[in-house]
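Structure record follows, encoded as structure tokens.
A protein chain is absent from this complex, but the other protein chains hold their places.
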Amino acid sequence: MAQRPIITLTSDFGLRDHFVGTVKGVILNIVPEAEIVDLCHSVAAFDVLDGALTLAAAYSYFPAGTVHMVVVDPGVGSARRPLVATTERYEFVAPDNGVLSLIYRREERLRVHWASAQHYFLRPVSQTFHARDIFAPVAAYLAKGVAPAKFGEEISDFVRLDLPRPQRLDNSSLRGTVLKADHFGNLLTNITPQEAPVLLQPGSAGLRILVGEREVAGLKTSYADGAAGEVFGIVGSMGYLEIVANQASAAQILGAGKGCNVDLVLSRPAVAG
Amino acid sequence: MAQRPIITLTSDFGLRDHFVGTVKGVILNIVPEAEIVDLCHSVAAFDVLDGALTLAAAYSYFPAGTVHMVVVDPGVGSARRPLVATTERYEFVAPDNGVLSLIYRREERLRVHWASAQHYFLRPVSQTFHARDIFAPVAAYLAKGVAPAKFGEEISDFVRLDLPRPQRLDNSSLRGTVLKADHFGNLLTNITPQEAPVLLQPGSAGLRILVGEREVAGLKTSYADGAAGEVFGIVGSMGYLEIVANQASAAQILGAGKGCNVDLVLSRPAVAG
Partner (left out) sequence: MAQRPIITLTSDFGLRDHFVGTVKGVILNIVPEAEIVDLCHSVAAFDVLDGALTLAAAYSYFPAGTVHMVVVDPGVGSARRPLVATTERYEFVAPDNGVLSLIYRREERLRVHWASAQHYFLRPVSQTFHARDIFAPVAAYLAKGVAPAKFGEEISDFVRLDLPRPQRLDNSSLRGTVLKADHFGNLLTNITPQEAPVLLQPGSAGLRILVGEREVAGLKTSYADGAAGEVFGIVGSMGYLEIVANQASAAQILGAGKGCNVDLVLSRPAVAG
């Protein structure tokens, strides 16, 4: 039996209005057998980086052939282009504003087309709801098997955002930043073990972690390792350093959130390896 | 291949409790192959008009044959009737409180049945959760192919709500109202180009827009046309005048929301056309 097409939706639409429902209607009208999966609709409003992070955390767990539609689109109605990006396993539909940047960085086989063929759009195209009029029908026709090249010319000058990278302050310290606070109050940072190998050694006596001016407990392996009220670091499920607490909100305890500095300081030279 | 039945759900249940999940279980127990689509569950609590607007914005994008179930039901447990409404392309299941008023107004071919045949209900019928005990099973049996007339007699005295209409204050001004603020803080009004043809002419020098006492910038074509912090009007994707800002919340900037007056004033007679 041929597998039904799967389309995921990621947006900053929230769930208060008809937006998500309308988009699903448009898709099902074109490809009624599609399975539509809400990846997340609570991306921070207009926050392209937050959309990129949300998508990057989840997309690779889906079956090959999945179409991922991502609409965080502060430039709706302007000249920014709608895109179809194709990787080895997936197809992506999104505005050309960098929301696919982490896909571009991680995927080796990548082709990007400018979706300009208007006969795939809903007509008339509104100036304010391209998710309904452009992105949803393009995603639906992709899921139905229309080849990416049918939607428009291949391009290479698509927008790539730079994720904020940790900075080395000196030989023994690294400064990262909080990318977001999640539902549980965990603070996701941009620091990975690749940039700070000391993170691979939980319990390392030499490692100090500061969030803003405030020092938290060192690195542990799981939430359950923390004492009540203690704030500490773990390497989380996405591979980034997270500042967390055991059954409590680190964000609330620290009064910290997106954009806060997170410093790793080695009080003595790290041992080799 | 026969298309699987599609059922959409619109309610004021929110997502904090088991209500939506329970309704889905009831439907799937009757028609396991159904595709259930959440249209929106964040209609303002007990707000029949808000439910009517949410449904009206989305329903027509779905494939023909879709069953739309709408439960905003402040009168649950009272004598208000459960309805099955049938139009050319869709079937609707809802309480008889006016939540289908915009459907009644827009659809030419319309038949309404009072769903009174209790053998389609879950028994015993609770006094507080008719979505589970009455509306969900009726929607499921409809999706399964049971004819509307099987559920009860056809009626014509169903409840129709009047949407608040804009009022002409004098020859050169029109007063509308804010119907709702959406997730982005856009203020949806009840004014359309049909009632105010000047809205078809963005950039019209003569048009002033006031929200309460406060004048905002004139009419533009898209969000992207607004300067930072500027509040202005657009004709939105639903065909109504909306008061918006570019990547910001007009509701927050103005401190305005549902029920605020919105006045259109022509400072000189409109040109013909």
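Letters are used for the chains, namely A and B, taken in the order the chains are written, and counting of residues starts over at 1 for each.
Everything below uses one rule, namely that a residue touches a chain if its C-beta (ideal position, glycine included) is under 8 Å from a C-beta of that chain, and two chains touch if they have at least 3 such contacts.
What you are looking at is a predicted structure, and each value in this text was computed from that prediction instead of being measured.
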Per the touch definition above, residue among A:118, A:247 or A:267 touching the missing chain: A:247
Residues from chain A at the interface with the omitted partner, ascending: 1, 3-4, 6, 8, 10, 15, 35, 37-42, 53-55, 57-63, 66, 182-184, 221-225, 234, 236-237, 242, 247
Those residues of chain B which, in the complete complex, touch the missing chain: 13-22, 24-26, 28-29, 32-33, 36, 45-46, 74-78, 126-129, 132-133
